[in-house]
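Every protein chain but one is kept in place in this view of the complex.
We call the chains A, B, C and D, going by the order they appear; numbering starts again at 1 in every chain.
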Amino acid sequence: MTITYTLDVSKSRFSSFGKLLLRWRGSLWKSVYRELFFWLAMYSMLSCSYRLLLNDEQKIVFENISEFCYKYTDFIPLTFILGFFVSLVVNRWWDMFNNIGWIDNIALYIAAYIEGVEDDVRMTRRNIIRYLVLVQAMVFRDISPPIRLRFPTMNSMQEAGFLSQTDIAALDSVESPHAKYWLPIHWAMMLISKAREGGHMKNDGMVMDLYNRLREYRIGLNALCCYDWVPVPLVYTQVVFLTVRFYFLLALMGRQYITTERNLNVKSPIDLYFPVVTVIQFLFYMGWMKVAEALLNPFGSDEDDFEVNYLLDRNLQVGMTIVDGAIGSLPDQEKDQFWH
Amino acid sequence: MTITYTLDVSKSRFSSFGKLLLRWRGSLWKSVYRELFFWLAMYSMLSCSYRLLLNDEQKIVFENISEFCYKYTDFIPLTFILGFFVSLVVNRWWDMFNNIGWIDNIALYIAAYIEGVEDDVRMTRRNIIRYLVLVQAMVFRDISPPIRLRFPTMNSMQEAGFLSQTDIAALDSVESPHAKYWLPIHWAMMLISKAREGGHMKNDGMVMDLYNRLREYRIGLNALCCYDWVPVPLVYTQVVFLTVRFYFLLALMGRQYITTERNLNVKSPIDLYFPVVTVIQFLFYMGWMKVAEALLNPFGSDEDDFEVNYLLDRNLQVGMTIVDGAIGSLPDQEKDQFWH
Amino acid sequence: MTITYTLDVSKSRFSSFGKLLLRWRGSLWKSVYRELFFWLAMYSMLSCSYRLLLNDEQKIVFENISEFCYKYTDFIPLTFILGFFVSLVVNRWWDMFNNIGWIDNIALYIAAYIEGVEDDVRMTRRNIIRYLVLVQAMVFRDISPPIRLRFPTMNSMQEAGFLSQTDIAALDSVESPHAKYWLPIHWAMMLISKAREGGHMKNDGMVMDLYNRLREYRIGLNALCCYDWVPVPLVYTQVVFLTVRFYFLLALMGRQYITTERNLNVKSPIDLYFPVVTVIQFLFYMGWMKVAEALLNPFGSDEDDFEVNYLLDRNLQVGMTIVDGAIGSLPDQEKDQFWH
Amino acid sequence: MTITYTLDVSKSRFSSFGKLLLRWRGSLWKSVYRELFFWLAMYSMLSCSYRLLLNDEQKIVFENISEFCYKYTDFIPLTFILGFFVSLVVNRWWDMFNNIGWIDNIALYIAAYIEGVEDDVRMTRRNIIRYLVLVQAMVFRDISPPIRLRFPTMNSMQEAGFLSQTDIAALDSVESPHAKYWLPIHWAMMLISKAREGGHMKNDGMVMDLYNRLREYRIGLNALCCYDWVPVPLVYTQVVFLTVRFYFLLALMGRQYITTERNLNVKSPIDLYFPVVTVIQFLFYMGWMKVAEALLNPFGSDEDDFEVNYLLDRNLQVGMTIVDGAIGSLPDQEKDQFWH
Partner (left out) sequence: MTITYTLDVSKSRFSSFGKLLLRWRGSLWKSVYRELFFWLAMYSMLSCSYRLLLNDEQKIVFENISEFCYKYTDFIPLTFILGFFVSLVVNRWWDMFNNIGWIDNIALYIAAYIEGVEDDVRMTRRNIIRYLVLVQAMVFRDISPPIRLRFPTMNSMQEAGFLSQTDIAALDSVESPHAKYWLPIHWAMMLISKAREGGHMKNDGMVMDLYNRLREYRIGLNALCCYDWVPVPLVYTQVVFLTVRFYFLLALMGRQYITTERNLNVKSPIDLYFPVVTVIQFLFYMGWMKVAEALLNPFGSDEDDFEVNYLLDRNLQVGMTIVDGAIGSLPDQEKDQFWH
């Protein structure tokens, strides 16, 4: 579900910062608390062992390992790679969102170009909309697990009203080893062509204009498939995810509070028992990485993922209303207040 | 309100830098002074306690905590994450601004394509403009608190002349569970279609061209909705805002002037009482973050937010003037000065 | 004036580097020499005081302050914020340049579409060009101080031939509380429409095509106004400009050559009297910042600013030549050298 | 072969991270294991020599070299240059992918515009598709070694059905010292022109629209050629690749576990025998660089390279199905479930 918090930041103020922090859904807290508790548990175990269980000789080994880890965490330049990686992922994510497909544009054009209130014209208009949303549903089924879950089979989509039994038969009648996302688009184009032949459209330019709208819509959906097919190279993702985890593995030992007389860099001026700063770092780095993790595939079921289910239903409903429900709703024209 | 200071920097000079700094509205000073005073108050309290209240033993603890904080502020890489985050936010902000919707283009086209000076043609032209500004107002109402405040109800919009009683009735007559931003666009398209049928437009190509202008306008407003619906992921925002605040929480202790004989890193060569450099850092980091905070939702009421109220009124006025007031203003054609 | 040095770098060579450095106009040297001399004067004063005037006790205070400044300049991450800020400013600057408005495209179209050599057709063509350059001049007057200086009143524009007395009257006759940049565009559209009605254009498609060219031109000029109206948020600019200055304020003390027996970090291995490296840093950081400062408003009178005055005159001259002077210049068609 | 792992990251969870790491194909592990083993072998040899073979004097030299290397690895700023370089390469890579050429759009248009079920119309439609895929195959042959391997000669392409003997003869009949990618496009345009003359297309606008689709397709393929012709400047690539390798050459000595009494920076608190952190760094930096290396030419045979072979076959098959197999597949129009 998309997490909208725009209202909270409409005014940059002290309180708005508080409201922002205290959210739970889609928040930093929710996304890292499991890892953080796990890390803290490990940290405590090591800390307790060091303080209570180990003898002096073992303590020295422990301290040496700690010193070693402390010294070498510096060699891992997390900030940079996270910065570049998150930049890349955020760009892809937003580009995907821009291609997600709104029906409104096409619907408005269909309503304007294909005129008539007879049943067959209404059917034409409605079915074009239906076919377009059907393509979207077919694409989403292949790239989004929640949609796949909702529509495990074509029949489940039929029950939801996205297509009829006849449509399924027609879909199956065309043989192709490849995905048939283009077929309903083809049908929509055929319907438009027929509407022109039936005299419901004024001229060929409008046919071509409609085709163009369909093309834009299809290109958007195709882009989604491409983003799904060719993700950020696996090596890149692995490098980033691994490095962050390894950093905090080293930090498990390197950030222990060492109470020794020896002159070590790792020695802290005070023993706070709780690794305050490292927890902050954990929130910081893990949070930043979680941003990337959640946005890598925004068609999943993370909290920040796009609400594709909602979008499908909305597109069908709004599309139908535009091409059928709003025909003739134009109010009588009156002079406006500023008329002179 | 937008803060324009372009004139001050038209020449890069010493004095222009001064003028830039001495502004108050929309300035760094105004945006951070509250936090800065609060921070300084906390800092002074701690500083006074250390100097006046604590006994020697307590002082040592205080110094240790200070040393601890001093050492660990280094672990928080503010600059980087702020750089990447502000980059992202600034890009979104400018993209929103580019989609904010100017009526001029469409109005010029309407004035050129829909010809005639009879009342009904004038009404058609004026009402198309009105419907388009109405959509903008409807969208702004949903994404901008100041506009929501100005137009709490549809009736308040009617009083402002954006729509008539008949329009409200027509709006309500179309049933849809979703926002009806598309409806006035639909009406505008119907009006254009009628104008063509009534012979006030020369050919169908012009109808299609006008539709295209409307589409661009609508796409821009739709983009605004999308930016509002899907903000920068909450986790990212929280990570950045939290880290900056935590940094200065650590700095409260870590930048105290410590007057001890012990060999500590935190010990300053001189005791200036006032934390000069940290205040500079505060201005720097908090200021940078405030940029992001203010731009996150540019439709709010921050000083740097877009002047949407002004834009709505301007669009209505300018639109009306173009399609109605300026018709026939073409001066008599004369030979220019360079004629030969 | 724009500083073009492209020829010097057409070949990457040793000598080309020299030529690049030895320029004065628009150069690093010219843009920072004043600040640098000022800084060096301050530095010398402090340096002399330390060496000649202060007694031992005062020297110790001086050294402590110097040590303090030396230590804390590290806390100001200039490079990063400058990198991101200059990136942003350079992008805006180039985008402005891309929208600056060349008349050639439209003029070529007008010459091709509006046919005829009679006086009234020639007048139509010439006046369309004049109106378009007029809009540009009006916009530039509002965003560029040099143009405002050149054209303080509408009458001064009339003298320069951008508009006639009749045009001024027509401009004034349309009442609007807002800038009327759209009005000459409106006139140009009317003229095109009349040309079509008068039979000087072949079909309506060409009218629409010309309108489209006008629209692109207008959008570019509108973008310039937007860039002027909504600059980089003031806070951001202030943060950057202030930080750089403050850095060198600290460096005034922090980079003094300290000749003490005490063990200080600030102590330099040798006393060079002249702060070589800091001067380099000064050139580097101030120069980098000057890039941003000059590009923030490229319509000013800095040396690197766009030559808008030249552009206006050029647009008018070239536009007139294209639509009027070059008509009929097509050479007789001959077979080319490679004909076979 | 493209490595798709989008499903694994559809939900950001602990387990999804595990699944991501444990992949082999296209993974970090697979891309660096050879270099890593080689590096470890060298490291061990040096390590064993130091521990077992060298006498005390030699050990001191060894330790000095090690200290030297340890100290100077800091001077090589890998992270930054890798960040910028990978950014650049990833952008180019994605842009290439966007231009790779999908036949669907054009095919849908051809199916809609060129009407008729007679053999010659079907042949026209099919041959246009074939010519377009042929251009793609010709381009891919020149930029992609795997395709060159699959189609060493024109005759091998004929066998695969991309072109006929007549086509090859016609191709050869046009003399040009330059690549003839444009020729099949030219033929496709001729076929469209003929189809219009033969009355199979409704109007000239559709001809122009189809030409426009062809143009977009051709521009994409031309972009691929350009990317192949003008790669990232060689110097840049060499700098990056060399620096990374040199870094780990220094690390061979600089990260040895030194067991000396002397006060050296390189001395580790503990002797782990295995260079844990450096191996992590190796994975990190080499992995990051491998991303760039693999994406530099995405038309090669790396695991992350585009599946151009698949694309060619798919384009031919899907294209044929759209323009020929799906004609007449439009299901009978029925009222949808939501009809009222």
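Here is the rule we go by: a residue touches a chain if its C-beta (ideal position, glycine included) is under 8 Å from a C-beta of that chain, and two chains touch if they have at least 3 such contacts.
All values derive from a computational prediction rather than experimental measurement.
Chemist: Let's see if you follow the contact definition: name the visible chains touching the chain that is missing.
Modeler: C, D
Chemist: Taking the entire complex into account, which one of D:90, D:108 or D:191 touches the absent chain?
Modeler: Going through D:90, D:108 or D:191 one by one, D:191 is the residue touching the chain not shown.
Chemist: Decide which residue listed in D:67, D:104 or D:336 touches the omitted chain of the complex.
Modeler: Residue touching the chain left out of view: D:67.
Chemist: Just one of C:17, C:37 or C:274 touches the chain that is missing; which is it?
Modeler: C:17
Chemist: Using the touch rule from the top, list residues of subunit C that touch the missing partner.
Modeler: So the residues of subunit C touching the unseen chain are 2-7, 9-12, 14, 17, 20-21, 23, 26-28, 31, 79-80, 83, 86-87, 90, 97-98, 102, 104-105, 107-109, 111-112, 202-203, 205-206, 209, 268-270, 272, 277, 280-281, 283-284, 287-288, 290-291, 294-295, 304, 306, 314, 317-318, 321-322, 325-326, 329-339.
Chemist: Since one chain isn't shown, list which residues of subunit D touch it in the complete complex.
Modeler: Per the touch rule, subunit D residues meeting the hidden chain are 31, 34-35, 61, 63-65, 67-68, 71-72, 75-77, 80-81, 83-84, 87-88, 119-120, 123-124, 126-127, 130, 143-145, 161, 164, 166-167, 169-170, 173-178, 182-183, 185-187, 189-191, 193, 204-205, 208, 211, 215, 218-219, 222, 226, 228-231, 233-239, 241-243, 245-246, 250, 264, 290, 293-294, 296-297, 299-302, 316, 320.
The rule we apply is simple: only the chains that are shown with their structure count from here on.
Chemist: Set subunit B aside and report the joined-up groups of chains, separated by bars, or one piece if nothing splits.
Modeler: Groups after removing subunit B from the contact graph: A, D | C.
Chemist: Chains shared as neighbours by subunit A and subunit C?
Modeler: Expected: B.
Chemist: Taking each chain's centre as the mean of its Cα atoms, which chain lies farthest from subunit A?
Modeler: So the farthest one, by centre of C-alpha atoms, is C.
Chemist: For subunit A versus subunit B, what separation do you get between their C-alpha means, in angstrom?
Modeler: The computed centroid separation for subunit A versus subunit B comes out at 24 Å.
Chemist: Taking each residue of subunit A in turn, which ones touch at least two of the other chains?
Modeler: Residue numbers touching two or more other chains: 31, 80, 83, 87, 205, 290, 294.
Chemist: Classify the chain contact graph as line, ring, star, complete or other.
Modeler: line
Chemist: What are all the touching pairs of chains?
Modeler: Between chains, contact exists in these pairs: A-B, A-D, B-C.
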